[in-house]
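Please see the structure below; I have some questions.
The complex appears here minus one protein chain, its other protein chains still in place.
Then we have chain A:
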Amino acid sequence: MPSKELPERSEIVIIGGGIIGVTIAHELAKRGEEVTVIEKRFIGSGSTFRCGTGIRQQFNDESNVQVMKRSVELWKKYSEEYGFSFEQTGYLFLLYDDDEVEEFKRNIAIQNRFGVPTRLITPEEAKDIVPLLDISEVIAASWNPTDGKADPFHSTAKFALNAERFGAKLVEYTEVKDFLIENGEIKGLKTNRGVIRTGTVINATNAWAKLINAMAGIKTKIPIEPYKHQAVITQPIKKGSINPMVISFKYGHAYLTQTAHGGVVGGVGYELGPTYDLSPTYEFLREVSYYFTKIIPALRELLILRTWAGYYAKTPDSNAAIGKIEELSDYYIAAGFSGHGFMMAPAVAEMVADLVTKGRTDLPAAWYDPYRFERGELRTTAIQMG
């Protein structure tokens, strides 16, 4: 995907070329809209580049479950059509006490209501799925075999390629510096490579959303802050050793799985910030080793090859801000995904494309209302991990 010349004008401009920006562009272009993505580095270079691979429908509220149900349908469809890997290897939440089991029973009921086939299973069943697990303290597990994983960079690249095929323009190494606004209307964007004329802008910059909102002069309070989260990868081991994403709240909010290349990848809840710093810390190395080896003892003898960090663009209720900002026409935001944006992208793209082209959507967009923070209507905190 070589960088292209900045077009003089475009009906719609998406700021941010991560998985969210690219899937929105893909959806709009597919519907025949004229759309340009402006990315300050390369496509997929931000949090998408550093993301952990997981795609799950096991949420604890109706809206996120519905959105993720749709998203998984789209992951399936597009991975087959575009030829990238999306493996439905499931998500396995390990549960250690009665309170956890009760909470998950409630979540499972919501999930089942919308057709997500999650089940409460026994520790022995969990061990059948991941034989390396230590189940001595596990009393049950929440298991949905239709959750899965995909490579964030490869899938973003495939969506980008096909967005271009539908006529979208993806402009790399181009940074938005300011908005051109007249009488409350967007006229264009100023970039480090010149001006692009447009009337419609979508802010899909996640960790940098605040900055773009400031450039647009948005007064509405949309609190999105960057937090440092870290990940680890071990030496590659035999494929199929750890198929699903395994999650343990008890052990440090850990999530771990095996990549297509064979390494065991994952992280823990350990969070630093708000910060834009991305240097991996020694404390994380200690935490992740302690928790991972509690969940899967065989990891004790595996070599850690590398750790890295990325942003969670967090909101106060861990739900994104998605919608139209009325004080400026036509300005949309799709940001603040709080650690689970990759998995949501295909459905969010559909939602945003609906809002831009039809002004309404069948997906439960109201849950992600950007005005909820100002109104003091925070949602149930979404399950943030993995």
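In the analysis below, a residue touches a chain if its C-beta (ideal position, glycine included) is under 8 Å from a C-beta of that chain, and two chains touch if they have at least 3 such contacts; residues count from 1.
Here is the rule we use: contacts and distances are computed from a predicted model.
The listed options are "Cation:proton antiporter", "D-nopaline dehydrogenase", "Coenzyme F420 hydrogenase subunit gamma" or "Ubiquitin-like modifier protein SAMP2", and the UniProt record of the chain not shown names that protein "D-nopaline dehydrogenase". Of the options A:S47, A:T234, A:S338 or A:T361, the residue whose C-beta touches the omitted chain is A:T234. Not every partner is drawn; the one left out touches chain A at residues 1-2, 42, 45, 49, 131-132, 153, 233-239, 241, 261-262, 279-282, 285-286, 289-290, 292-293, 297-308.
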